[in-house]
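Just below is one structure, and these are the notes that go with it.
Partial complex: the chains shown occupy the same locations as in the complete assembly.
A and B are the chain letters, set down in written order, and residue numbers restart from 1 in every chain.
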């Protein structure tokens, strides 16, 4: 792909009038990382074009080098997550469900598994209403050490029974690299929570497995950082990654969180990975969840991750943002109909939703 | 409305063991603002319940008073904007269009009026495609004084011709209280831009008129501040205010802005004022605008304000976020169909979209 090589890379703009030996030194240092560097002479200043191995260079702070005025990235650092212009994404298989292959997947369940009977009742209900996978936390990352931390292993046993009884695949969170093997033996998909998106030890451990990963965006992470976190898993060898937008911190948003729905069209253009939306953490208020879930369906997301509880007011965590079983039951057909409408629109899917492969920076 | 009186007000929690004379002094000071204050004795501390005139008190920093531990607001400061449990909102009339009475209104046009022919061509096109009102800037607030500042009076003349030729009502921005009378003589609706949401001189001036106002949320303003800005206009006597969410600044959002779609269900619950969404400023990228416009239709907004340009790449401002005429033409039917779907859903409109009057803090 010659054109991709020209398109991606770096341009290093040198300070005006920089002397030849210094230009040479900068060029040598850039070449030492393995890429091809070409000097271009402008009017009074030089440019260095870098092609090839730019991922490592881009993590340096080249702009702080003496003699360098600016560094312009032209892409190429997202080695595994970048959208491929020549390939339609295939989606990620989680048990019998395929996320990201044109369907709208719904993952529903309580924030935390609290007891077996309750978990089975919730799972049965959401399954009957059309959920594709069941979520339930066994290990919970809580701001306070004095808050309910999840039932741990006992919850894993419950989740196994839930799958056996209700037939839904299980999604549950992993917090510690030492737990990966154990949880992966039971769950169908491991969730990396927002607080752990930057936990690179955990991401590297998950890269060594082949289990599907639900990677949530850090609550104060940019899209570049989000995709780089996914690179940690993919570059390790595990390509079964599903992204999830879950709201970012913002000083003027209610509850200090705003769901970044505009990130969905951006992610769909930049990466081949499926993208879900979590309207529960993205609002913090159950009364706003149905509206945001419908919005997710219209912006091109591949599905939602939503908290549902039998009795939200009794929940040991996150009760304020959980839908009741009835609310969930009313929401699902709305989502399905919106997707049908969009997919059947006029001559077909709206242009901006068609998964025409696109370049990373176009 | 006795129940409202009990529901709204303040509770002032006093420091433990505060002596009687100090308690009395605080009570007196609170009463001096005109409300009714009742002392309640707890276990080791006292509470002062304030009912009645609390709007002025709430703007004091009562928590900094010696002897006061906490102040808890129970509502009542949003005198004119609060949703009325006993009244269905009637909407705001702008020419022949009524915004917020169950319809989905579309206001479209270029960021700035650049020349007459172009303005007429754009207006004719968006009118034919179903726009309800035409937007076009005569006076533009620009970050740089060296940037195009709008054509000013000449643009107002052009806007008058646009209305005459295309039949669309005109929405244009006002920046200066001295321009209100002049612009109000020509436009059907005056826009207060995001940078001026806190320009209280301008808001007070607009409160003295009866022209419809499109009030955009400050790019770093909370919902409380947004509603208080509307209070400036309504308390002056002008109740024709339409709110518009247009994105808020956030360090980790692309282009530093995120559209706060979750604010729509919150605003619909808290206020009787109509609420629009501006997906153009809310993303900064035209390729993301259709998705966010559809999302606006699903979260309960009363319409959108969207930038449309004949040749976005030639626009003198905001070209990156403007839809082409064709893109707008494709978007409108999607929005109409989504609304029809939602309004006709099952036994009717989704529960969370029904405009059942709700209390401010429920």
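Operating definition for what follows: contacts are C-beta pairs under 8 Å (C-beta built on N, C-alpha and C of every residue); 3 or more make two chains touch, one makes a residue touch a chain.
The structure displayed is predicted, hence computed values, not measured ones.
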item: Identical protein chains in the complete assembly, only 2 of which are shown; value: 4
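Simple rule for what comes next: only the chains that are shown with their structure count from here on.
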item: Rotation in the CA alignment of chain A with chain B, degrees, nearest 5; value: 180
item: Chain A and chain B: spacing of chain centres that average the CA atoms, whole Å; value: 32
item: Complex interface listing, chain A residues touching chain B; value: 218, 220-223, 225, 248-254, 258-266, 269, 282-283, 285, 287-288, 290-292, 294-300, 327, 330, 333-334, 337-338, 341-342, 345-346, 350-353
